[in-house]
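Below is one structure, written out as structure tokens, with a few remarks after it.
In this view, the complex is presented without one of its protein chains, the others remaining in place.
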Amino acid sequence: MPQRNIVEAINNALVEEMERDPRVMLLGLDVGKLGGVFRTTTGLIERFGDRRVVDTPLAEASILGASLGLALSGMVPVAEIQFLGFTAQGFHQIGPQLAKYRHRSRGRFPCQVTIRAPFGGGIRSPEFHSDAVEAQFVQSPGLKIVMPSNAYDAKGMLLEAIRDPDPVLFCEPDRLYRLGRMEVPDGDYRVPFGKASVVREGDDITLVAWSAASELCQRAADTLAADGIEACVVDLRTLVPLDVETLVKAVAKTGRAVVVHEAPLSAGFGAEVVATLMEEAFYDLDAPVARVASYDIPFPAASMEHWYLPSLERVVAAARRTVSL
Amino acid sequence: MPQRNIVEAINNALVEEMERDPRVMLLGLDVGKLGGVFRTTTGLIERFGDRRVVDTPLAEASILGASLGLALSGMVPVAEIQFLGFTAQGFHQIGPQLAKYRHRSRGRFPCQVTIRAPFGGGIRSPEFHSDAVEAQFVQSPGLKIVMPSNAYDAKGMLLEAIRDPDPVLFCEPDRLYRLGRMEVPDGDYRVPFGKASVVREGDDITLVAWSAASELCQRAADTLAADGIEACVVDLRTLVPLDVETLVKAVAKTGRAVVVHEAPLSAGFGAEVVATLMEEAFYDLDAPVARVASYDIPFPAASMEHWYLPSLERVVAAARRTVSL
Amino acid sequence: MVERRSILKPDGTIVPGSKPRMDEEFLLEALRLMMLSRAYDERVIGLQRQGRFGVYSPGLGQEASIVGSAMSLDPSRDWIVPQYRELMAVVRQGYPLELITATYMGKTTPDTRIPEGVNVLPTQVALAAQLPQATGLAWGLKLQGKDAVVMAYIGEGGSSEGDFHEALNLAGVQRAPIVFFMQNNQWAISTPRRMQSAVPSFSLRAAGYGFPGVEVDGNDVLAVYDVAVEAVERARAGEGPSLVEAVTYRMGFHNTTDNPSRYLDPAEFEEAKQRDPIQRVIKYLTAIGLWDDERQKTADQEVAAEIERVVEAAQAQRGVRPEMLFDNVYERPPARVERQRAEFLKSVNGH
Partner (left out) sequence: MVERRSILKPDGTIVPGSKPRMDEEFLLEALRLMMLSRAYDERVIGLQRQGRFGVYSPGLGQEASIVGSAMSLDPSRDWIVPQYRELMAVVRQGYPLELITATYMGKTTPDTRIPEGVNVLPTQVALAAQLPQATGLAWGLKLQGKDAVVMAYIGEGGSSEGDFHEALNLAGVQRAPIVFFMQNNQWAISTPRRMQSAVPSFSLRAAGYGFPGVEVDGNDVLAVYDVAVEAVERARAGEGPSLVEAVTYRMGFHNTTDNPSRYLDPAEFEEAKQRDPIQRVIKYLTAIGLWDDERQKTADQEVAAEIERVVEAAQAQRGVRPEMLFDNVYERPPARVERQRAEFLKSVNGH
């Protein structure tokens, strides 16, 4: 089976879906000849032409708003926002518009729109490029939020996103884009939304994460295993829909959990995970669920990001502490 | 002592602060002759002139961005965004810019800016006007988030906000604007940020809320009292800074808690409250902390809002259930 | 100085030498819609005062601008993207007035939504957010080889939003078949036009996006129609977007919660009334023998009857029910939302 990294898996999904469905089109900054700043759209303009792969003017709100209109016209737009942090420039077109449009029109106008955006720290990007703002979108009902952490999921969930009749925010972990290849089949397959994946079994503690933090938790589990602590790792894969069942089952089994994310601690999605566990797994908990996150300060300069982001050491320490309680 | 409702308390705070500090100015939509759509700025343009009370063009990002620049020039701007939901149009000027500017400039350029905005359901407003999006801003370190629930706090916290050397988002509960008067002194006093208020003592359960939901919880506590359940009500008053100490102390004492807010459940600030209690009060909890919130759907049409918003019945039911566990 | 296109002067005479495209039959239909608009506004403001109608922004004074622009479209293929003050445009496009009325009366149900086949987007409360959407719609229709034009409405106030700029610029680049129709009614709630922009004519902005801009007397239904038809034909011919600024005047409050006495100069208001868009059509038709007291009476009666029919039909619509609260959020709702729905229904049924 072909081996692909995340960039290749996304590219492959886009190629196949554009072949399959002539309504699918891409728009965004530099998605054409350049192939996107991370090269996820390489070769697409050559293959599908500049009517289906469109370099837009530099204006996020119009990329998003036009995608809504394109969807209403019968197209299936896949919009790229160059970095997730720049969704802020078009924030009013996402939660209040795209996410609500089916509701605002009382069902007349669903919006089959996918928004792709890379994000995350660890690659020494300039300001705003690393901001992990996924939690800000959870308060936008109508929107699904997808956070793949590996190439297989990336392809399967991107195909699912493009075909979803509702708008999907698809966040790509730029640190993992080229961090190694895995088996990613050619052709159609889908990874459904709202199904967390138990990446690793373990009886002592559950580590809960999504996107790049999932990779971090897997490394932490390795370290913990060397210590005799067997960690279960749950990758949520989608924040909306949230797979409460898998989450609660895993944590109930171990009685202990640590939630890890790259966003700042306060009101990060980790809070929702903990609150859900409070509601659904309280009587199974042997210790308080801990959170390891970035600090409640702005993403710092590249020279300091390693201090800011959740580290292997911090995850391991939190897990050890939680196990010891 | 003078009796004031929230509108009058805010107006009084603005008048006194503009008298005291000539750098203070107001800008926003219809803040001039109209006195704001809720009349909070009535009489100010007549008193201070149209250089200090400015009706701006209809463009939220520029109101916010210009406020930043005005602050750098030496003014102390108080910007009004006509409804909190329309901060979305200027979202990129708040979290990524205003909130980060001190940090971005490594301390050279602090931003003494207050953003005022009414919000909340229950007054049959049109779309977007009711959206309780406060939690979306908690992931913007550098910003303080203030949510008064009564006239005394509104004046004292607005004075604190305007004088705070850092940017403050001051959210006004429009449903409570004219819901009765209370003693609000003339002259200077301040209600410090990061100090929750225990509005009512009670040993059986703690109800945690902010803004208009705090008023709801006080009514719920009355109803519960009739049933023999004594509820303590904690009004957080500010989300950032969060008064962890008062919160934890109150919940530890009762061992049970319900958090109530108007925003949709998932990733609302209630999640952060619960997660904080998990971390700080786990061993004192006799039952899982419950949340009562709006549902994870868009704010509905006026004709349906009473079904959507957290109701007295739902708060009371959640409290009874939690007490019975 | 920008030329302001005009055909029918306030006194009901025609600007010498001008040849309106609208024939007399069409003008009579325009007048009927304008009268319906005016009478409807007055009627529902009354209903609103009785608590039977939601927050409402009347089109008073702007009838020529609203009706003249909408009549340039072919409802079977063209689209209207409204702000919120273009009710009669949307009606002319095919959204039945009784369904709109029912919506304002709180019957916000799927029954009263924009019907399938009616090419209208929902009212947009978030100002200017409709414009990038309208550009996308026009661009998409063009990509699919459709023969359709989009008419997108915006107020002079909303035109200060960044979305205005982004939408027009993108439309220019894609040569999208769209007409940006601005109603400059001199007010954005209490904010006067001169505080909104230092631009002498908003139509000048079009040049900044590489397409034509036209200023027109927005109280002159003949000129509005002409200018709109030119822009629509241009768009349909593949020549891209236009911006129309219809200079008009808001002859009422901003909406039913507003109190203009706080900011409005009554003299200016009285002066504006002299430019009434309906009166001038009546004067003109009277002069050419197509209107008289008898016709006026009949027309008034017909309009009144139509409004009564509409209000009654709206009242007969079923109201909202708890089961509707969770509808139309997702096609496949997340499990958590389904669970909330079940809890909600249990709780309301428990009462």
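Points worth noting:
Should a chain be cited, it is by its letter among A, B and C, assigned in written order, with residues numbered from 1 in that chain.
As a convention for this text, a contact is a pair of C-beta atoms (placed from the backbone, for glycine too) under 8 Å apart; a residue touches a chain by one contact, two chains touch by 3 or more.
Not measured: the values here are computed from a predicted model.
Considering the whole complex, the hidden chain is in touch with A, B, C. For the chain missing from the display, the contacting residue among A:Phe48, A:Tyr101, A:Phe128 or A:Phe269 is A:Phe128, taking the whole complex into account.
Residue C:Gly172 is the one among C:Gly172, C:Gly218 or C:Pro334 that touches the chain missing from this view. Residue C:Phe211 is the one among C:Phe211, C:Tyr225, C:Phe326 or C:Phe344 that touches the chain missing from this view. Only one residue from B:Ala59, B:Val133 or B:Ala257 touches the chain missing from this view: B:Ala59.
For the chain left out of this panel, the touching residue among C:Gln183, C:Gln196 or C:Asn328 is C:Gln196. On the side of chain C, the interface with the absent chain consists of residues 160-166, 169, 172-173, 175, 195-200, 202, 204-205, 207-211, 240, using the contact rule stated above. The set of chain A residues touching the chain not shown comprises 29-30, 32-35, 37, 55-62, 85-86, 88-89, 124-129, 265-266, 295-298, 300-304, 307-308, 313-314, 317. Take chain B: the residues that touch the chain left off the picture are 25, 51, 56-57, 59, 61-62, 64-75, 77, 92-93, 96-97, 102-110, 141-142, 144, 164-166, 194, 240-242, 244-245.
The criterion applied here is as follows: only the chains that are shown with their structure count from here on.
When the interfaces B-C and A-C are ranked by C-beta pairs in contact, the top one is A-C. Remark: chain A and chain C have CA centroids separated by 40 Å (rounded to whole angstrom). Each of residues 92, 96, 103-104, 141-142, 240, 242 in chain A touches at least two other chains. Shared contact sites, meaning residues of chain C that touch two or more other chains, fall at 108, 126, 129, 162-163, 329, 334, 336-337.
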